[in-house]
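Remarks on the structure that follows.
Only a portion of the chains appears, each positioned as in the full assembly.
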Amino acid sequence: MAFTTFPPPGSPPGILEHRSGRLTQPSRLRIIRYDVDSLEEKADATVADCQNFKDRPGIKWLHLEGLEDLTLLQDLGACLGFHPLALEDVVEGRAPIKVDDYPNYLFIVSRLVTDLIDFSDEQISLFLGPDYLLSIQETHTDHFSIIRERLRHGSGQVRSQGADYLAYTLIDYIVDSWFPLLENFGERLEDLEDRLLSQPDGKLTLELQSLRRQMLRGRRMLWPIRESINTLLDLEGTLIHEHTRVYLRDCHDHAFQVIDLLENFRDIASGLIDVYLSSLNNRLNEVMKVLTIIATIFMPLTFIAGVYGMNFKTELSPWNMPELSWYYGYPFALGLMGMSVLIMLIYFTRKKWL
Amino acid sequence: MAFTTFPPPGSPPGILEHRSGRLTQPSRLRIIRYDVDSLEEKADATVADCQNFKDRPGIKWLHLEGLEDLTLLQDLGACLGFHPLALEDVVEGRAPIKVDDYPNYLFIVSRLVTDLIDFSDEQISLFLGPDYLLSIQETHTDHFSIIRERLRHGSGQVRSQGADYLAYTLIDYIVDSWFPLLENFGERLEDLEDRLLSQPDGKLTLELQSLRRQMLRGRRMLWPIRESINTLLDLEGTLIHEHTRVYLRDCHDHAFQVIDLLENFRDIASGLIDVYLSSLNNRLNEVMKVLTIIATIFMPLTFIAGVYGMNFKTELSPWNMPELSWYYGYPFALGLMGMSVLIMLIYFTRKKWL
Amino acid sequence: MAFTTFPPPGSPPGILEHRSGRLTQPSRLRIIRYDVDSLEEKADATVADCQNFKDRPGIKWLHLEGLEDLTLLQDLGACLGFHPLALEDVVEGRAPIKVDDYPNYLFIVSRLVTDLIDFSDEQISLFLGPDYLLSIQETHTDHFSIIRERLRHGSGQVRSQGADYLAYTLIDYIVDSWFPLLENFGERLEDLEDRLLSQPDGKLTLELQSLRRQMLRGRRMLWPIRESINTLLDLEGTLIHEHTRVYLRDCHDHAFQVIDLLENFRDIASGLIDVYLSSLNNRLNEVMKVLTIIATIFMPLTFIAGVYGMNFKTELSPWNMPELSWYYGYPFALGLMGMSVLIMLIYFTRKKWL
Amino acid sequence: MAFTTFPPPGSPPGILEHRSGRLTQPSRLRIIRYDVDSLEEKADATVADCQNFKDRPGIKWLHLEGLEDLTLLQDLGACLGFHPLALEDVVEGRAPIKVDDYPNYLFIVSRLVTDLIDFSDEQISLFLGPDYLLSIQETHTDHFSIIRERLRHGSGQVRSQGADYLAYTLIDYIVDSWFPLLENFGERLEDLEDRLLSQPDGKLTLELQSLRRQMLRGRRMLWPIRESINTLLDLEGTLIHEHTRVYLRDCHDHAFQVIDLLENFRDIASGLIDVYLSSLNNRLNEVMKVLTIIATIFMPLTFIAGVYGMNFKTELSPWNMPELSWYYGYPFALGLMGMSVLIMLIYFTRKKWL
């Protein structure tokens, strides 16, 4: 629930600054230039390289990891001509998932889930131009190595398509990385259901609530991702080619699938809470029934025993507990008790409590 | 809740592959070519037959059962010119219910409920071209034999209409196969209601929840089916003829009917849960009332008996329980007890607990 | 909850057949031809009469009661040129409330509530052409006799208007027949509220649930009726005249009024359930308080009595219950008890339980 | 909840008739003709006056109180040319809040709250023509005297504007008369909150429910009022001048304000119900805790006292309750009891029940 401090109200917009409480990692830029036939790669690139690569033919993929070096980011923005507000969104790392349509490029913000258990995520920012893609991530975790591999080996059609197809590949990666998370949710739900049926206790509610909260967060992350893909699909202009649109539509279907499964899980989780509450209620009913049966049987018995434990002087009056002196006094008392039990048992059977 | 493993994020799109954990059945292709006057049928057809039939006049219905032979599917796709993403959707078997409008054909994904009790379903994929329909199902269950029969005997107008009418016939089948399921739901609901009124127990909640979950799943399956029929109705172009639209509208009405009944059942199920919870509450109230009445009557009695069971030495002082030596001591004690019971009974009657 | 069997999936559309489990009544056709000056009426008419009346001037109202004679219906359809799917909707009697806009006529499906207590209803189908109206009902109940009377006596403007005005008259009848039902709902709600305040018991929940279910069904019937009137209002073409639109708008207002009242009742019913549940809770609290007060007062008393009922030999030791031999032993014990009661009473008063 | 009887279904539309069960008051017509310079007023006017004033220059305000004289209403309608359905809506007094756009005039239906405590309201019907306004109310309560005063004294701009501005003034009055009601709601809510915190009892739920019901009714009345102002704002044609639109927009803002406050109150009321239910639950918990503590402490004590109250003959066997003959037998028994209490207290402290 903790979040880093926000900029104080009234500070001017478009200023790149690290907020206190935000951890940043050293910046590393990697540039890959490719076309159908060739691929060139430069790790630990600098702004000079950006300038260098910029006007050469082929598709340029610039990938920036870590946001420590704000000058690098600012220089990159200047080199490719980005709006300061977009760069500020990158640095803040808290922008809503969206597609901003600037005159010569698209600024796409998305979020990638990075941890199944703690449900942490990081912002992935994409700047898509006519022949380049700048992707920026905050941490050093190498999410997109598999896509780099596909590029290097030329598998699939990614080498023969434009920068928009590369952007699609990254977005598709982001959407598809939800599936393992969903399997994790599914397993935890099944586990909770099993435990709820075998030995329900109070911790279950807490765990269910935390699961629901994560699913809610997931839903709130997924809807705008789906919306942003929709925006890309509806976008006019030449940045997204017709050929890529078909693939984005497929990616949109995947996002829909994820949301659908998530909704399914949410229903199941809600149902489990209902079942749990009604099992609590049932249990209370059962406990109370046992108490009532025991109390209702033994109270009259104890009373009868109490009566014949009174010390009235039988010798002073024939009215004073003559039963005590009867020959069958004790069996009579026991019989009285037995009858009381019998009556109660009949009563309970009639009430269907037994 | 279990689902097969998903493709790892970052894998290239449009690749036909079986996911592990997915059971596939041998592929069998059947081609039927028909017009008003003639009908030709070829079971266990091959891609060569597809090539063969393709350009001959009349309507061609290709029906593929089982997805084991991915080469066959790929060759069919190549023969008729389908997009690899559509074929991937067929193989994955998890695509959302939809209508994809490709330049020369429609790709329609739907789901058919195959089991009433376990509520399992399978994906039915349709490729509708100007004069052909390719329908693909995953299992060997012969759902559409009745339609094949209608074709063979030329009953109804199916022989005199185009491929779009044939597609309508299949979609209509899918929608109408919901009706037996609804009857099953209806019967289970009635049964649950009867048991809830006669002898409610904890299992009822579980069963109600599972029923609600199935109905929810049904609703989530039916809405997109209805939407996809709507899409077909609104589609521009020549693939869907005006004549068929009237029938699709009728099919749309059926889908609406099913959804309406389902909503009805969901309301009833929700109502039953409310009734169940309030009956639990009532029962607890009743149990507690019995306990309270018994305790409230017998506690004073036992107390009085306890008092006269004390061993104060009457012989040492006239203050020490002189009642014990009274001539009518015992009747007096019994009278005291009777009065206490009487007071309590009056109190309970006033409170309307009796 | 029971419903007649549905057609098996895969059966060809547009076939008129009686489903098993459906009760049908003998078909009776009545034709009324009228204009401002004259009115001609023929009961027990045949298809020949239809053919006969068809091209004569004036407005023709054909009213068909009972659906046993499917040939008659089919012939009527052929005579006036209706689509087989529309006729199938008439026979099935389960079509959603709707307006289907066929080239030369409108097909309007509505439902009329026929029983206040069981909440049963029947489908009313209207075929509205340029100068005729065919209305079809399933039972022989003479709903529309009052309209026939108005026609015969020429009261109101119905004789001077077209077939669309006649259709409006029937639809208005259907909407207005909800008002008595609403009064019935209102009275049952008031009755339930009274009983809930005087002597709530478990049956109330069941009755409230059944009332809510009926209101929900009502709502689900009324919304599409309102929608279908809207469709008629928005319809282009010459079948609905401008003059009639004003009346349809009024009818739309009535439908709105009914829905508004129904929503009102639903709110009240929901509120009653809340009040009932919280009264159950309150009652439980009260019962438990009584039990706790009684137990808390008498348990210490019984304990004290129990202590002085112990049989320790006072003669063997001065430590063994010397109180028993005190001169004021018994009053001392009683005093102890009185004090214990006093302390408890003070405690309860402080807790505001008394 | 009671409402007057409705017209029987099937009765012809546009007929002015009093429904039984409806109380009507004598009709009184007042005509005010004004322009910037002059103002003429005629109380107890007749239809002849209407005819008379009709074509004279200036704005004419006709105000009708009481609906007893249906002929007067009908004649007014004929004089100014109103549709019979609009007049019927006036007489019925149950029309939905709306704006009907007739060729030469607008028919505006609204409702004015007339009683804060019982929440009764009456229909205000306005007929707005190019240079006249006919306003009709059912009772004789003189709601609009303040506006008449403003007209007479020429305060504000009402004298210099058209009939549409006068209509705005009335609608504004209707909206603003909600504010005192809201203050009443606010006070009752605060009062309920105070009582809920000091001494909650069962009546609170009933009062809260009735308050919520009133607020719901209010919301259901206010939304269409707001909608009808919107309709007036969007209306094409010359009946509403541009100058008046700005004022209507302001009136729309007021309606929004009222709805916003009402929603606020509804949230607070819902929250109070939650707080009440959880306080009931808490209270039950507390009661049960007291009972359990008392029972758990005294039951072992009473048992120990009971053991040493048994009458086994100590003289016949050294095994028969030798404790009774111990020198410190009684202190030993008391010690046993003390220890049992101690153990229980420790247990309760550990469980944090004390």
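The chains carry the letters A, B, C and D, assigned in the order they are written, with residues numbered from 1 in each.
Simple rule for what comes next: a contact is a pair of C-beta atoms (placed from the backbone, for glycine too) under 8 Å apart; a residue touches a chain by one contact, two chains touch by 3 or more.
These figures come from a predicted structure and were not determined experimentally.
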Discussion item. For a quick check: 4 copies are placed, so what copy number does the complete complex reach in this file?
Written reply: 5
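We take it that only the chains that are shown with their structure count from here on.
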Worksheet, complete the sentence: Expressed in whole Å, how far the mean CA point of chain A lies from that of chain B is 25
Response to the item:
Each of the following residues of chain A touches two or more other chains, namely 309
Practice prompt. Could you tell me which shape the graph of touching chains takes: line, ring, star, complete or other?
Written response: line
Worksheet item: Touching chain C in the complex: which residues of chain B?
Response: 144, 146-147, 150, 155-158, 169, 172-174, 176-177, 179-180, 182-183, 186, 189-190, 246-247, 249-250, 253, 256-257, 260-261, 263-264, 267-268, 271, 274-275, 278-279, 281-282, 284-285, 288-289, 291-292, 295-296, 299-300, 302-303, 306-307, 309-313, 316-317, 319-321, 352-353
Worksheet item: In the complex formed with chain B, which residues of chain C make contact?
Response: 1-3, 5-15, 83, 85, 88-89, 94-96, 98, 100, 199, 201-202, 205-206, 209, 212-213, 216-217, 220, 273, 276-277, 280-281, 283-284, 287-288, 290-291, 294-295, 298-299, 301-302, 305-306, 308-311, 314, 321, 323-331, 333
